[in-house]
Every structure is written in structure tokens, then in C-alpha cells.
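Of the protein chains in this complex, one is absent; all others appear in place.
In this document, chain identifiers A and B correspond to the written order of the chains, with residue numbering beginning at 1 in each.
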Amino acid sequence: MKKVLSLVWTVSANAFAENVRNRFFTIFAVFAFAAIYASVLAGVMAVDQEARVLADFGLTLMELTALAYALFNASSVLLREAETKTIYLVFSRPVPRWAYLAGKLAGSLLTSALMLAVMGLMHLLLLKLRGFGVPPAYAWALFGSLLKLAVITSFAYFVSLFSTSAVSTLVISGIFWTAGHFAAETRFLAEQSAGAKSLALNAAIWLIPNLQLFNARDAAGFISPAAFLSAAAWTAGSYLGALWLVSRKEF
Amino acid sequence: MQRLALPVAALLAWGSGSALSVSGYRSVFPPPSEIRTPVAGAASDMLALALGTRRLFADVWFIRLLQYYGSGVFYAQEEEAPSFEWLESKADGGHHDHHDHRILNGGGKYPRFLAMSRHVLEIDPYFTVAALYGAGSLAFNMGRPEEAQELLHYALKYSPREWKYLNVLAAIGYSKANDPAAVAASIAPLLKDPDCPVMLKQQAAFLNKKIGNYAAAAAIYADIYTTSRDTAYVRNAERELQKLAKTLSAGARSGKPR
Partner (left out) sequence: MSQHAVSFSGVEKTYRRPRLLGAAYHTAVKDLSFEIPAGEVTGLLGLNGAGKTTIMKLICGLLFPDAGRVKVFGHAPSGSEAKAKVGFLPELPYFPPQVRPTQALEYYGRLSGLSGAALDAAVEAAMRKTGLEPHAGKRVSEFSKGMLQRLGLAQALLHSPDLLILDEPVSGLDPLAIHDIRQLLAAISAEGRTIFLSSHSISEVEKLCGRVFIMVRGRLERTVRKAEWEAAPGGLEAIFVEAVR
């Protein structure tokens, strides 16, 4: 068991190191910094609400930047390794496919966590320079973003294994992301509807993960205990689905 | 059977996540039926929901509200400042004359103010500052207390324990009864709260000055001067502090209590 966990860690560390070396990581970091600075302008327009506006802009842009990178990475990494035959060098070795997939996913999440941490520090520094303290429930807001990223990244890995291209994976995952924020509205519509429409809406409630569960940023720092279990369950579900596909996949 | 183990496990895991979500999640936000979006804002509201960024877009709508209403209106000479008579004139049944300062503070303009204020709360019902700002502006600047009450009742629907809304409702009630001291007393507990908009502080300072409570007025103006980032309010506070300093020192020399 220890040997296999060591393999998971090896793949994970390699995936993380490759993401950090990747030029796109730097581009996103620069983008995030520029975007956060742009939020200062919005903060000035809000006058006495500058602290709130700076906090909200920063947290939102951090989440969207980390999301963009995570989806771009997750939608292309397995495809790229297959195309460059890197995956031949991995699967010709005694590396269980579940360990490889777990390592790749863990590496992606480590990267997302690092991105959020670095951008968070930059954001807090900006707030301090503007004379503001740490916004309430800041750590929970970032953690909620990380839970969202865990769910959508594992889903993107799953989709990438049966979609025809990285772009289609990106699009499908992006649609899932936005749909995941409409859980409350979907439930409202389901309660108002009847027949096939109600059935379809209820199916959507079950099939699409409710990302609002992790939206501590909008819900004043509140993440229910059920949210952690849901995040774990959805991430595990996508991972097992991806494992099913990768275990049958030929290279 | 072994071939189906993984997909079944995946579905079970996903289903359990959904079951937890369905049973455990109750939205704390207004349903879509309550969001009265102007056509021009429909796209941004959709984006707010789609990206899970209600707070951010509520901020944007609040900035739009601030820009719509503009900055505070201040008067260099005390005689030009809106006195308490506009409240009395309302008690008289809305008698208008050319000194009706409701018009000076925009009483007859800004027809969309309530709708825009409410829209901020429809996106983020926990944006307390926006609710207080909107209600305070409607009640005490524009002389539209009924609209202010409507806004606060909507805000209370999602924050029923928010004492600040109840205090402002009480202040509005006292203003209708022409009791400026009670208005000032109702607003007083809000003044040190971080959610208190500077516009309400300005109103409280003005009321205290009008009823002769100069020390309290000076304390509020000093607070505005040191904490606000709105230069219009800061400059006005600086002016008022200078005037109050003269008044207070003149009072001290004459030995009269203030």
C-alpha cells in the first residue's frame, strides 16, 4: 500500500511541478494581479464601500482565474500525454491506472490551492495597502472556491476521457459550472412546474452539482457540514467515472 | 458484473452527493420571481447568478445607485440648509412652497431610486449598507418615507433580526410625528456600526445640531471626518466642525449650557 501511495505522490508531485513550470501559470498569475489592481478603480467608485468592493472583486477574480487554469489544464493534460506518448512511458510501468489518475487529480488540486493562496496573499496585500484589514470569512471564501474547483476539475477529467477534443471538454465543463450555480432557481422552477418539465428539472437537480453549497463568498462565510461531504462525494463520483473510462482505455 | 462495479460506484457516489445537497441546502437568496430586473440589467443579473457572484454584482448595482443619486448636497450657509420644516410641511399635508427643500434634496427627481435600491437587495439581500443608504436617502433626503419603509420591509424579509432596520423604521415613524430628538435617538445606536452609511451619520449630525445637541453633532462630524472616504462628506464635516467649534467656544465663554 505504501508503495502504491508513493506512486500517487510521485505522479501528483510531477503534475504539480509541471503546472508550476508551465508558462500559462505565469500568464494567469499576471492576469490575476492586473485584474485585482483594476478592482481598485471600482473600489474608488464605491467610496465608503471600497473595502467591500475590493474584497468582492478580488475573491471573484481569483476564483475565475483559478477556474480557467484548472479547466484548461484538466481538459488537455490526459489528451496531451496520450498524443505525446508520455503515457506510454507511464503505463508500460507497474503503475496502477487508479494511482495515476489520483496523482493527476491531486496535482491539479494542489496547483489550484497554490494559485488561490498566492493570489489571496497578493489580494490581502493590496487591501492592506489601501488601509483595510482581512475581510470577514476570507479563508472560508477561498476554501469554498477550492471545494468548487475540486468538483469541477474532477468532472473535467471525466469528460476529457470521452470527449473528442480539449475545447469540447472546456465547453461542457464550463456549462456545468454555470448550471451548478442555478440550483436554487432550478428547484424553484421545479416546484412551480408539473409533468415532464418538473421531471426534467428534478433530474437536473440530481445530476448537476450544487456549487452554491460552496459559495461562502456570497453566503457570508457559511459552508454547511453537508457541503464537505457533497464535495467529496461528487469529486469521488467523477473520479470513479474517469477511472472506469481510463481502465478500459487503450493507448 | 465486475465491469459494472466502477460505473455503479461512480453513480452511487454522485447520487449521495446530490442527496446531501437536496436535503441539506436551502437557498438564502430571493427566488427568481422576486427579482424585478430592468431590461438593461438582465444580462448582468444572469451573469451574477451564473457565476455565483451575487455580492459582486450587488456592489455594481450599488455603485450605479450612487452614481444615479450623486453625492450629498451641502450648503455653505446655515440659512440655506434644509431645516426641519420640510418634515413639518409634510405633516401639514404636503404644502409646497419655494423653500420646499425636498426638491433641493431631490424629492421630486430620482423616480427609479426605490427600484434600484430594491434591486441591490434582490441580488444580495444581506447588503445592509445598501438597505440603510437607500432607506435613509428616501426618508430623510427625498421626503419619501413610504418608499423607505417599503424598502426596509423587503430587507427585513431576509434579515428579520436586523435591529438596524428596525431602528431606522422607528426613526422614520418619529420623523412623521415631527420628533427630531426621537429621530436622532433612534439613529444614534447605528452611528458606530460599520454598516452605517455616511449619509445617515450626516443626517444624525444635522439633527443633533438642529435640536441644539452640539457636542453630539461635533462627535458625529468628527467621526465622518476621520472615517469617511467620500471627500464631499469629509469637507462638509470639516466645515461643520469649524462652525461648531466657534459655537461651542462662544457658548463656553457665555457660560450657557449646550
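Everything below uses one rule, namely that contacts are C-beta pairs under 8 Å (C-beta built on N, C-alpha and C of every residue); 3 or more make two chains touch, one makes a residue touch a chain.
Because the structure is predicted, anything quoted here is derived from the model rather than measured.
Looking at the complete complex, one finds that the omitted chain is in touch with A. From the options A:N14, A:S168, A:S193 or A:S224, the residue with contact to the chain not on display is A:N14.
Screening A:T26, A:T84 or A:S165 for touch with the missing chain picks out A:T84. Touch with the hidden chain on the side of subunit A covers residues 3, 6-7, 10-11, 14, 18, 21, 84-86, 88-96, 250-251.
Everything that follows uses one rule, which is that only the chains that are shown with their structure count from here on.
Taking each chain's centre as the average of its CA atoms, subunit A and subunit B sit 36 Å apart.
Residues 6-7, 9-18, 20-25, 27-29, 31-33, 49-56, 59-60, 62-63, 66-67, 124, 126, 129, 197-198, 228-230 of subunit B are the ones that touch subunit A when the two sit in their complex. Residues of subunit A touching subunit B in their complex: 42, 45-50, 52-53, 56-57, 60, 64, 148, 178, 181-185, 187-189, 205-207, 209-213, 215, 217-220, 224, 226-227, 229-234, 236-241, 243-244, 247.
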